[in-house]
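This report refers to the structure that appears directly beneath it.
Every protein chain but one is kept in place in this view of the complex.
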Amino acid sequence: MQIEWINLMPELMIFGVAIVVLLGELYLSANAKRILGVVSLLGILAALFSLTSLYGVEATEFMDMFSIDLTATVLKGILLATTALVVLATLRSRMTIGEGEFFSMMLFSVLGTMFMASANDLIMLFIALELTVLPAYILVGSKKTAGSAEAALKYFLLGLVASVILLYGMSLVYGLTGQTNFTAIANALAGQAIEPLLLVGMVMIVVGLGFKVAAVPFHFWAPDVYEGAPVPVASFLAVGPKAGGFAALIHFFPVALAVAAPIWAGLFAILAVLSMLLGNLAALAQTQVRRLLGYSAVAHTGYLLVGLAVADSFGYTALIFYFLVYSLAALGSFLVILATTERGLGENVTDFAGLFKRAPMLAFAMAIFLFSLVGIPPFAGFMGKVYLFGAAVRSDLIWLAVIGVLNSVVSFGYYVTVIRQMYLVNPTTDDAVTVSKPLYLSIVLIMAAVVFLGVYPSAFLSIINL
Amino acid sequence: MISEIIYFSVFVAVGLTVVVLMLGLQKLLQTKRHSDAKLSVYECGNIDVVSDPRIQIKMRYYIFGLLFIIFDVEMIFLFPWAVVFKSLGLVALIEMLVFIMILLLGLLYAWRKGVLKWT
Partner (left out) sequence: MIPLSYYLILSGVLFAIGMAGVLLRRNAVAVLLSVEIMLNSANLNLVAFSRYIAPEQASGQMFALFVMAIGAAEVAVGLALILMIYRNMQSVNLDQFNIFKW
C-alpha cells in the first residue's frame, strides 16, 4: 500500500499554503500581512503547475478512496485557475487586505473541492464535501452586517440539513451493498433488480447534492447568499463549491449507480427543467444585480444538469466545458460588481446607469460576460450551449434542448436590462470609476478567456477529448 | 446462560458492596466540624450562587465550550489508532503526530487570537 505522493502534490501544496497563510495571519504585522494574498496566489499557481504533470495519469491512492483521472484533473484545473483569478482580483481589495483568514479559508475550501473531485468512496466524498462547505459558511458570515448574518445563517442551516439528508442516503446505499467504494458499490449492484430502498437512498443523495449546486427546488439559499455575502466571497462561491457539487455528481452517479442510470437521468432532467424555468423567471423580476446573478446561477445549474440528464460521456464533457465557460462569465460579472462597490456604487440595476461613460472598460467587460451568459456568439457561452444542447439532441432528448434554448431567450430579457442601463441611460454623475490594477488584470484575463473559448473552443475540448 | 447470570449477580453484588462500604466507612471515620464556608453551596466557577435563576451566562463559557467540543471529539480518532498501533508501526505514529500537530495549530490560533483570555 505504497502511496505515490507525487499524485497528491497539488492537494498537498494547497494544504501547505493554507497553513502558511493562517500562520502568517497570526504572526505578521498588519503591514506585512499584505503579502499573504500574493503567497496564496503563488501557491495556487504552483499547485496548478504540478497538476499539469498529472495530465493523463490514471491512478488510485489510499486504498481506492482517492482516484485520479481525466475528469478529476480537468475539474481541479478549472477550479484552481478560477480561484487564482479570485485571489488576484482581491489582492488590493479593501475588504480583504491583510485578512489572512479570508485567503486561508478560501484555500481550505478549495482543498475540499479538490478532494471531492477525486473522491472514489462515500467516506471521502462526505468528508471532502464538509471541508468544502464549512469554510464557506464562515466566509459568508465574515462581514458584520445584517445581510451577511442572515445569508450565513440560511446557508448554514440549509446546508447542514442537505448534508444530513445526503448522509442518510449514503447510509442506505451502504446498507444495500455493504461497500463504501464507488466501484465496489457498482459491482455489488450489478445484475440485480433495483430495490425500493436503493431508490430512496438515491433520491436522498440527489437532494443532498442538489442543495449544494442550488438546483430547484433546493435553491432557496443561493440568491440570498449571493446577495448577502461580502462581494469577494460571493464571487468565490460562484466558482468553488459549485465545482465540487458537480464533480461529485459526475463521479458518483455514473460510476456507483450505473445500474439505475435511466432513473437518475430522468430525475436530473426534471431538476434541470425546473431550475431553468424558475431561475430565469425569478431573475426577470429582480432589481438587485447580485440577486439577479444569484437566480441566473440557479438557471445555469439547470443548464448544467442537462449534461447529467444525457448521462453519457458526451454529456459529461459538455457539462465540464459549460461549467468552465459559465464559471468564467459568472466570476467576471461578480468581479465587475466588486470593482464598482469598492468605489461606493450601489448594487441596484439602476446604479449601473451610464457606467459606460464612467468606466468604459468595466461596462464593456460586463456586457461581454452577460452576453456570454445568455449564449450569444462569438462568446464562450454560445459554444458551451451548442455542445450541451447538442449532446441532449444526440441522445434523443430534443424536448430538453428546446426548453434550454427557449430559456436562454427568456434570460436575455433580464441580462439586457443591465446592459441597457450601462450603455443607454445617462449617469447621475460623470466621476470616473477607477479600478485597482490586480482587479483590472483579472477582469481582462477573464474577458480574454471568454472570447478565446468562444472563438476557438477546441483548445479546451482537445484537453478533455471530445 | 446460567454462568452469565452468575457473572451478572456477582457484578451487581460487588457494585453494591463497594457503594455501601464507601459511604459507610466515610460515615464512620468522618469528623464533624461545620463552618459557614463548608456549608455554603458550591458551584464551579461561580461565587454568587443564590440569585435569580435567569441570569445571563458569560459569552466566554460558550467559546470555551466550542473549543472543548472540537478537541474532545477529535480524540475519537485516537482510540481506533491505539488499537491497531502495534501492527502499523512507525507510519501510524507519524500520521497521528501530523494529525495532532494540525489540532495544535488550531489551539495556537485560538491562543493568538486572544480567545483563551478569561476577561
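Which chain is which? They are A and B, in the order written, and residues in each are numbered from 1.
The rule we apply is simple: a residue touches a chain if its C-beta (ideal position, glycine included) is under 8 Å from a C-beta of that chain, and two chains touch if they have at least 3 such contacts.
Quick caveat: nothing in here was measured; it's all calculated off a predicted structure.
Across the entire complex, contacts from the unshown chain go to A, B. Taking the complete complex into account, B:I69 is the one of B:I69, B:V91 or B:L116 that touches the chain left out. When the missing chain is restored to the complex, the residue among A:L172, A:V231 or A:A380 that touches it is A:L172.
In the complete assembly, the contact with the undisplayed chain comes from A:G141, out of A:G43, A:G77 or A:G141.
Contact with the undisplayed chain is limited, among A:V17, A:I78, A:A152 or A:I464, to A:A152.
The omitted chain makes contact with chain B at the following residues, 59, 62-63, 65-66, 69-70, 72-74, 76-77, 80. Seen across the whole complex, the unshown chain contacts chain A at 122-123, 126-127, 130, 134, 137-138, 141, 144-147, 149-154, 156-157, 160-161, 163-165, 167-168, 170-172, 174-175, 178-180, 223-224, 227-228, 282, 291.
As a working rule, only the chains that are shown with their structure count from here on.
Each chain gets one centre point, the mean of its Cα atoms, and the points for chain A and chain B are 43 Å apart. The touching residues of chain A, counted against chain B in their complex, run 19, 22-23, 26-27.
Chain B makes touch with chain A in their complex at residues 102, 105, 108-109, 112-113.
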